[in-house]
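What follows is a single structure, written as structure tokens, with notes after it.
Omission of a single protein chain aside, the complex is shown with its protein chains in their original locations.
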Amino acid sequence: MLLLGPLLIPLITAVLTALLTRHERARRYVSLAGAVALLACAIGLLLAVMQEGRQSVALGNWPLPYGIELAADALSAALVLLTALLGFAVLLYAGRWQEARDTAGMYPLLHGLLAASSAVFLAADLFNLYVWFELMLIAVLGLFVLGGGQRHAEAAFKYFAVSMLGTLLMLGAVGMIYGATGHLNFSALRMAAQQPELAGVLPVYVVLLLLAFLLKAGAFPLFTWLPASYHTLPTPILALVGGLLTKLAVYVVLRLLGDVFVAIPGVLLEALGWLAVVTMVSGVLGAAYHWDVRRILAFHIVSQIGYLLLGIALASPAGAAGTSFFLFHNILVKANLFLIAGLMWAAAGHHDLRRMGGLYRARPFLAVLFLLSALSLVGVPPTSGFWGKFMLLREAFAQGHFVWGGAALAVGLLTLYSMSKIWVEGFWKPHPNYSSDHAAALAPLPRTAYAVVAGLSLAILILGLFPQPFVQYVEMATAAFWPARGML
Amino acid sequence: MSLILMLAISIAVAAGVLLVLSRDVFRLIVGLAVLGSATNLIVFAAARPGGLIPAVIEAGATQLPAAAANPLPQALVLTAIVIGFALLCFALVLGAYLVRQGGQQNVDRLAAAEPAATDPVKPPVLEQ
Amino acid sequence: MSHANHSEAGGPTYLWLAAVPLSLFLLLVWGLSRHDLPWHVDTPWVPSLGLSLAFRIDGLGALMLALITGIGTWVFVYASGYLAHEPRRGQLFTVLILFMLAMIGAVTADNLLLLFLFWELTSITSFLLVGFNHEQAEARAASRQALLVTMGGGLAMLGGLVLLGQMAGTWTLSGIVAAGPTLANDPRLPYALVLVLLGAFTKSAQFPFHFWLPNAMSAPTPVSAYLHSATMVKLGIYLMARLDPAFNDLLFWEVMLIGSGTVTAVWAAVLALRERDLKRILARSTVSALGTMTLLIGLPSAGAGLAVVAFMFAHALYKAPLFMVAGNIDHATGTRNIGQLMGLRRAMPWTAAAAVLAGLSMAGLPLSFGFVAKDIIAVAKAESEIFTLVSYATVLVNAVAIAVAGVAAVRVFWGPLELPRNQVHEVSWRMLLPPLAIVFLGMEFEFFPALADPLLLAAARSIAPGLGEVSLSAAYDLEALLSATGITALIGLLFFLAWDRMHEALHTLNRFDRYGPAALYDRLLHGLARIAAWHTRHLQHGRVSGYLQLTLAALLSMGMFGWLHTNSRLELTWDWPDHAWAWAVACLLLVAGAAAAATLRTRIAVLMASGLVGYGSAVLFLFAGAPDLALTQFAVETVLVVVAASVLPHYGTAPLQQEPLRASSGVLAAAAGIGVFLLLVHLSNLPVNGELAEWFGRTSLAEARGRNVVNVIIVDFRALDTLGEIAVVAFSLLAALPLLAGLRKGRVP
Partner (left out) sequence: MTPRSTLLMQSARPLYWMLLAAALWILLRGHNEPGGGFIGGLLAVAGSSLLAIILGIPAALRLQPLAPLPLAMVGVGLAVLSGLAGALHGLPFLTHLWTGIGLSTVMLFDLGVFFAVWGALTGYVYALVDAGETAP
């Protein structure tokens, strides 16, 4: 049941919170209880995986590959735990968040999103994976329109219109891969894909499937839905969506290329590498353009996706380990930055850097927390971001991909450019409307929210200062499924 | 797989793409619905259907005859139809809301979340 | 500076913090007296990434440590006086301590990553220190400039270090130095060295990255004295010196260092003449000195190593006091403009004394350690036959140094007092003692060279292992004096006397400013903003049809790329289904519906036409052995009519606009259709694997007790899919609730 928990607990919580339409307080408590239970279950799952190795369940007790399988290995168990942690943090933060108040739908939708995310990490069946992506899509759409304003609806529409293309492509590709192999289960697909008569022809469909997930991941130039919509979400929700969603798709790409369709032609991986580089640069340029903190951070998601894809394109255990470490780091840091952006908004009264300022004087502790996360995003040692970036850089150079590695470094500088913009304009510059004494008295920040940010920052700090166990963990986790590609 | 089905699916896809690229909110949504139907057919066609015998075990028999249709893609398509329908309902309502609330039928003029820039290098300020 | 309020702010002065560097300094002295160099420590940290807390202190490291902690002690004392009026001094001291620790780490780290870590930490702490007066726009701009330039260089350096590490197969600096000569033929070496030098050049403000240092003078003066003269800017020099033994023989290395060093030294000297602000003059001359150091490292002779360390040492000992003098003057008069400063010696006698003594050293005149250093430099240059052009350049540079010393030490203190007497006052002892103490220290080394000799020689030997026995005491014969300083001193004197006139003359250089590196930096920033704007506005323009077009085009072209790079089989086979006529009807319905939906002009008609696509599929399902699907599709289309009928009025009643067929849309639609067709043809050629279907057919009744296999799959074999599916259905309503509520409320203004 440990394997089902991460899916069922949030799903049941979602149902319960949706049924408690008239009891605001009860809804919050049920929601928190669900988040705690999910966290406990995820920890249990991780421990089980570490002790007993890969966990797998065949639903309905039907033999595989006929039934549906859910499975957790070291990588997915850790990501489920991260999802649970993030869900808990965000729900705690959102408790009394002014932007997200009076929205009966928020809790069930957030839990629905958590259920779908965990299920994506655990799915070991291609069609099942598609179903969970659909659940995620509808939950996110619901979260978009929660505010009920014109901009929310427009954002939802843009998000929907473009992502739907990816969804349909995914469905079509899944269907065709089934048609070609006769299988949906990951292990069965891996076996089938290596049959000599299929090995050459299957990649045609695998490419389509990967494209669908690249769209969901926000790779260049398929990311237009992301910066068009993300900034309209209330901050707590944005933290979960922005921290998690695109990374789910990256995880799937990693899983598919590393575990399922291992015989992809090298030229396609090469192409993926260049795509990663362009994604990195394009995202960071978008971030350099914007002045709205949320939009800067949203574009940075795109840029970081580039790094994640780069590690996959390197197609080696070390590259995959780099991507996995980067994934952990990025989920935490990106979510935390969005949460901090929310606190900045609460303290300075605006999201646009031209309309805010004075936060360094008014909120020195918030400034320190921001600095930590920002430096981590830039990849300054010894923050979590550096280790992931270094693992990717080292592997890129070792393989002779100097341009890829160089681009990763240059993008780091551009990331520094926009992070220092937030720091200089938001924290150092005096507030355009208030004197620095006034800004301090503007609004008391919600204490729980502050505590959540501090807690996440602590996690980031630990990941930065003591990376060894985590690096070892991802190396072990990826070695478990990433085949030695030299053999192929 | 029958050529005629392949052609029909391809034409439906092309028509769907044309609709999706339309400037009209409603046409766009219908386009996605058409593309969705075509995609369902792709999944269905992937199993190379051709026979007429449904995947139902006859009274007296204990298993499907070999000539029966492949039941798995049918189940997948059924799931996909339902999901697609749920999303279509949402999309129709979303479109209606956009048109009513913003009075805008043109998908290229949805500028509340992404207003057009006026400054040469800086983006416009979003008022929340 | 925010010195309008001259009353001391309350709270602690943090004078006791000076005990931190002092105790570290004493620890170093004690260690040097008891243990031979080099010292090693190695503790694992992240073994998986090759990172360990590996520290190695040799002569060069010890010299740097002595500067960092020794000068640091006095800087802390000075800062406690200088910041007496600053309410936020606690923050400044915190960052200053952090900076000191980062510096200590950087000059002792033996692991490449560890070096990079501390290197970046100095950049960040420097950023925070330069931007300390962050309510002023120029302080913010200067700190960001320093950050971007030095961290940019740092990132390049990381790339270079990783390359070096991979080439040498080791992640320690000492290992790379040891392996250095064997790397000479590696084609990657030039790239690696350029990258590493980019880091060193940006940090040590070498041309063309020299511009950030004068701007960083918006930092409080203790910071300038510490970071921007005595320690941080020497970090690049330190790294080059550290790597020099490995690459000394490479022509490439020599040319890079000597070339860049010479250009930097000369150009900065010229620019120093253009400044009016005392601190900026000193900053320019610091850049010039750093150029000289780079040049010296590049010289191949063993004596050059000694020259570098001697000059580095001397420079720290005179430049830090001079900055403090500038700070005192600023503190006392409220200005640093040399045009307004005259005759301060009567009001500020102690500051004047410190200035004169430091100036002596800077000018390289006898009685100072600067004189010793200059002597050694001259010997080094003579040893290694350098280009004449370079020697001429150094004469100019030295002459300007003398002139700068004159301006800072003599000019502002002599002559009649320009400012009202009662406004100018001597500063507190905490600001006087440090500069005096440091200059006296410098003189002591001149008279008792034995005090500094062992340290400097040890440092020189880490750069130039081949250095023989030398004495550091300068020869006091007239000939040497004249040859070493005579001519330069004369030119320097001329420069000093003609300072104002040259200043005027150099104004004409202004017109070249917009081609200079500083302008280039600004233009790069503007260019970045413009490129970012151009890029983002073209990709993220807010038009949905554009997004969809781009996405479709990208998907199609990338899909085609994949198609072309994999094996595909295309053979059209003719196989007819059992009820071909029914299939034909169904397909006809489908095609007609799709085509009509794309062309009709009223919403209801478009909707009905799209319904035909559904009904067509339903008919097809019915005649393809899928009655469940047919039923479902029929039911869905029927309910859709109900939903659509009630939602359509909200779209308004006006007919749909006619949209001319755009070529781009047509191409995309055709490409999509053809693509799908090709994929399906490809698929039709593959063999069918009916393993799953066969198993379901066998197991359905026997084990799952159902005859309708499709339904059994849905509720049993693959029930998890269905669970997800109904969750989507239920969530779809939940998601739509706010929209439905909005529609019910009607038009909201």
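Going by the order they are written in, the chains are A, B and C; count residues from 1 in each one.
Assume a contact is a pair of C-beta atoms (placed from the backbone, for glycine too) under 8 Å apart; a residue touches a chain by one contact, two chains touch by 3 or more.
This one's a predicted model, so the numbers in the text were calculated from it and none came from an experiment.
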{"item": "Which displayed chains the unshown chain touches", "value": "A, B, C"}
{"item": "Selected residue (touches chain absent from view) among B:Ala47, B:Val93 or B:Leu126", "value": "B:Val93"}
{"item": "Chain not shown: contacting residue from C:Leu183, C:Leu692 or C:Leu737", "value": "C:Leu737"}
{"item": "Touching the absent chain when the full complex is considered, from C:Met362, C:Met502 or C:Leu720", "value": "C:Leu720"}
{"item": "Touching residue (missing chain; options C:Leu564, C:Ala635 or C:Leu661)", "value": "C:Ala635"}
{"item": "Residue numbers in subunit B that touch the chain omitted from display", "value": "54, 56, 78, 82, 86, 89, 93, 100"}
{"item": "Residues belonging to subunit A that touch the chain removed from view", "value": "1, 4, 8, 11-12, 15, 18-19, 21, 57-61, 108"}
{"item": "Interface with the unshown chain - residue positions in subunit C", "value": "627-628, 631-632, 635-636, 638-639, 642-643, 646-647, 649-650, 652, 704-708, 710-712, 714-716, 719-720, 722-723, 726-727, 729-730, 732-734, 736-737, 740-741, 743-747"}
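Following the convention adopted for this analysis, only the chains that are shown with their structure count from here on.
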{"item": "B-C or A-B - the one linked by more C-beta pairs in contact", "value": "B-C"}
{"item": "Distance between chain centroids, defined by C-alpha means - subunit A, subunit B (Å)", "value": "26"}
{"item": "Subunit B and subunit C: spacing of chain centres that average the CA atoms, whole Å", "value": "47"}
{"item": "Where subunit A touches two or more other chains at once, by residue number", "value": "127, 131, 134, 138, 141, 145, 153, 157-158, 161, 165, 172, 176, 179-180, 228, 289-290"}
{"item": "Multi-partner residues of subunit C (each touching 2 or more other chains)", "value": "529, 532-533, 536-537, 540, 542, 544, 548, 552, 676, 683, 688, 690, 692, 696, 717-718, 721, 725, 728, 732, 735-736, 739, 742"}
{"item": "Touching residues on subunit B, where the partner in the complex is subunit C", "value": "1-28, 30-31, 33-34, 37-38, 40-42, 44-59, 61-66, 68-72, 74-79, 81-83, 85-90, 92-97, 99-101, 105, 107-108, 110-111, 113-117, 120-123"}
{"item": "Interface residues, subunit B side, partner subunit A - complex", "value": "20, 25, 28, 32, 35-36, 39-40, 42-48, 72-73, 76, 79-80, 83, 86-87, 90-91, 94-95, 97-98, 101-102, 107, 110-114, 121-123, 125-126, 128"}
{"item": "Residue ranges of subunit C touching subunit B (in the complex, touch as defined)", "value": "526, 529-530, 532-533, 536-537, 540-546, 548-549, 552, 572, 574-580, 583-584, 586-588, 590-591, 594-595, 597-598, 603, 606-607, 610, 613-614, 616-617, 620-621, 623-629, 632-633, 636, 639-640, 643-644, 647, 650-652, 656-657, 659, 661-662, 664-666, 668-670, 672-674, 676-677, 680-681, 683-684, 688, 690, 692-694, 696-698, 700-702, 707-710, 713-714, 717-718, 721-722, 725-726, 728-729, 732, 735-736, 739-740, 742-743, 746-748"}
